[in-house]
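Let me begin by presenting the structure, written as C-alpha cells, before commenting on it.
With one protein chain withheld, the remaining protein chains of the complex are depicted in position.
Now for chain A:
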Amino acid sequence: MKKFLIFAFLLLLSVGFLQAQDLSIEVSSKDVSMNIGQTMQLGAAVVDASGKKVADREFIFYSTNSRALTVVDSTGMATAVKHGEYDVIVISPGDPQLRSNIKVTVAPAAISKVEIAPLPEHVYAGVTVPLEIKVTDKAGFERPEKVVKLTSSDERKVGIAPFDKLIAKEKGKVMITASVDGVEQKLEVDVLENPIAEIHLKSDMVEGRSGDVFTLTAVALDKHGNEIADAPINFSFTGESFDVSAAPSGLITQEGKFVADEPGLYVLNATCGPAAASVTIQANNRNITRQIDLIGQGSVNDKHTSDLWVWEGVDGRDYAVTGTWGSDGSAYFWDVTDPAGIELIDSVKVDARTVNDVKVSEDGKVAVISREGASNRKNGLVIVDVSNPRDAKIISEFSENLTGGVHNVFIYQNHVYALSAGRKYYSINIEDPANPKIVGEFELDTPGHAIHDVWVEDGIAYSSNWSDGVQLVDVGNGIAGGTPANPVQFASYAYPSGSNHAAFPYRDKKTGKFYVILGDEEFPYGLDPDGRKPGRAAGFLHVIDFTDLKNPKEVAWFKVPLAGSHNFWIEDDILYAAFYNGGVRVVDISGELLGDLNRQGREIAWIVPADPDGYVSNAPFTWGAQPHKGHIFYSDWNSGLWSAKLQPVIPENSKIEEAK
C-alpha cells in the first residue's frame, strides 16, 4: 500500500509536470505592422498541446521601447508613436509562467517637408557654401537618415559638392532643388561677381611661442580699395616643424585665431574666392618646463586619503587638514610649516566611513569636514575649531537636510555651502559655529539633475552639476542680486560628455579674459578585479571662455594620456591639477587660451606620488593639489599628504638656438 501511494504521488507529479510543459502562449500574430498614431489590440492566449485555450490566465504586455510604442497595462492595447521595429513582450503569470514576444513594425510616415536654412545675403563667385537641410515627416519626426538629392539648374554657375555643399562658380541666378521621396524644396541662389580684389592680412605677432594665440586681421578690398565687410574669409595654415621628428600642428579658427602645438614656422592663409593672402609666423619652443622636487610626505598608509586644505593658522604657522575615505571617519591635522618635515599633530574622528571633503575658513579658525557612511544613516557636516590645530575640537555636528551624505563643502564669508545627497547645495550660516543655520539652497529643476561640487569665489558659487555642467550662481557678488539666502543663477555651460565634476574660475589679467576651467571625472575602464589597486581614470580639463556670460564657449582643453582629472587649483597663471594615476600636473595658463594646452608644451612640470609603503604600494591616485607659500601640497588616495617644490624658471636662452 505504501509503495502504491509513493508510486501514485510520483505519477501525479510527473503528469503535472508534463501538463505544465505543454502549455504555451499563442499570440494573435508574431509580426504586426502599424502606422504612427494607430492603436491596435494585441492578442494572446494560453493554449494546451491540443491548441485548446486555457481559461483564467492573466497577461502582462510591455514594449521594449515604451516611448516609441506604448502598450497600455495588461490589456495589450498598443499605440504606435514613432517609426521603427520594436518587441512587445507578453507574459502570462502563473505556474508555469509563460512568455512570448510580438515583433511590431511601425511604418515611417511620409516625408512632408524639406527645409534649407537661409544662405548669406551675398553669395560670391568662387566661394563654397554649406547648406543646412532638415527633412521632416508627416508625424513631425526629423529624418536625418534620408538622402537628399541636390540639383542645380545651371552647373556652370553653381555646382553641387558632396556633403550638401554648393560651389559658387560664376555670376548669375541659379535654382537649387533639394528633393526626398518626391518632396522638393527650391532655393534661388543669386551668385554675385566676386568683388574681392585683394585681402590685407596681418597678425598681431610675428614671433611667439607654441601655445601663444596669434590673432589675425583680414580685410577684403575691392578693386577700388573699398572694404567688403561680409566677405566670407576662410582661414587655414601650413607649417614646418623645427623638430624633424614631429609634424607641424596647431589650430586655426574661423575667427582668425591661430595657435601652434609644435614649434615651427607657419604660413597662415586667408582666402576668399580667388583672392588670397598669407603671413608667416614663427612659434618658438615655449620652454617653460621647470624642475619639480619632492620635498616631504606625511604618510597615511592604513587607510585611503581624500581631499586636503592648507592654510596659515592664527599663530602664523602653516597647517593642513586631510580627509579619509572608506574608513573610520578620521580627519588628520598636520603642521606643514616645514614642508620637508610634515608633522601629524592631531586628528578628529566622527561617525562616518568617509570624510570626503575638508575646508578651512578664511580666518583660519574653523574647519568644516563632510560625513558619509554614518552608522545611523544621518550624515552631514562637522564644524571643528582649528584655532589651535594641535588641539582640534569639534564644535558642532549638523545634519539637517544633509542626511544623505555631504560629498563636498566650501566655506565663504561665514557660510558653508554644503552638498546634500548629490542633488543640491545648502548655504548654512556659521557665524555662530555652535549653531549652524540653513539660510538658503540651490537646486536645478532639470530632469535627473545631480551635483558633485561647489566652489565659491568673489561671491559667485561655481557648482559642477555633471550633465548640467557648471552653474554660476550669485551668492553675494551682486552681479545678479543674489545672497547666501537667495542664490541667483546667472550663467551656465554644459558639454556633451556630462562628466563635469569640478570647476575653478580664472581671470587672465593681460587679456581680460574670464575663464572657468571645468574638470571631468570618468572611470570608463571599471574597477581593478582584485579590488586593491585603484581603477584607471579618464577625462580632462575643459577651458570655457565666460567673458561673454551669455555665450560661453569651450576654447581649450588639457589632457594627460592614461590619466584622468580630479581636483585642481589656479594661482598666479599656473594651474595645479591632480590627475589621479598621473599625479600632479603643473600647467602654464598665462595669456589667451586656445586648443590643446598639453600639446602646446604648456605643462611646466609633473610629479607622481608613488609610495612602496602606501595603503596600496606604488599605486598613485592623486586626489587634489594646492599651492601654498611657494610649495605644492597634494593628497594621494594611497599614500597621504605630500609636498613638492617647483624650482625657479631656467633663464630663457634656448629658444633662439632652437628657432635656427
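As a convention for this text, contacts are C-beta pairs under 8 Å (C-beta built on N, C-alpha and C of every residue); 3 or more make two chains touch, one makes a residue touch a chain; residues count from 1.
Everything below uses one rule, namely that contacts and distances are computed from a predicted model.
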{"item": "Listed names \"Sugar ABC transporter permease\", \"DNA-binding beta-propeller fold protein YncE\", \"Xanthine dehydrogenase family protein, small subunit\" or \"Aspartyl/glutamyl-tRNA(Asn/Gln) amidotransferase subunit B\", with the criterion being the UniProt name of the chain not displayed", "value": "\"DNA-binding beta-propeller fold protein YncE\""}
{"item": "Listed residues A:Lys30, A:Lys52, A:Arg99 or A:His200, member touching the removed chain", "value": "A:Arg99"}
{"item": "Residue, one of A:Gly422, A:Gly459 or A:Gly591, that touches the chain absent here", "value": "A:Gly422"}
{"item": "Residue of A:Asp328, A:Asp385 or A:Glu457 touching the missing chain in the full complex", "value": "A:Asp328"}
{"item": "Absent-chain contact - pick from A:Gly182, A:Gly448 or A:Gly630", "value": "A:Gly448"}
{"item": "Residue touching the undisplayed chain, where the options are A:Gly172, A:Pro534 or A:Gly591", "value": "A:Pro534"}
{"item": "Residues of chain A in contact with the chain not shown", "value": "3, 6-7, 10, 58, 60, 62, 64, 66, 73-74, 89, 91, 93-95, 97, 99, 303, 325-330, 349, 351-354, 372-373, 375, 377, 400-401, 403-405, 420-424, 426, 438, 441, 443, 448-450, 452, 466-467, 521, 523, 526-531, 534-535, 566, 580, 621, 623, 637"}
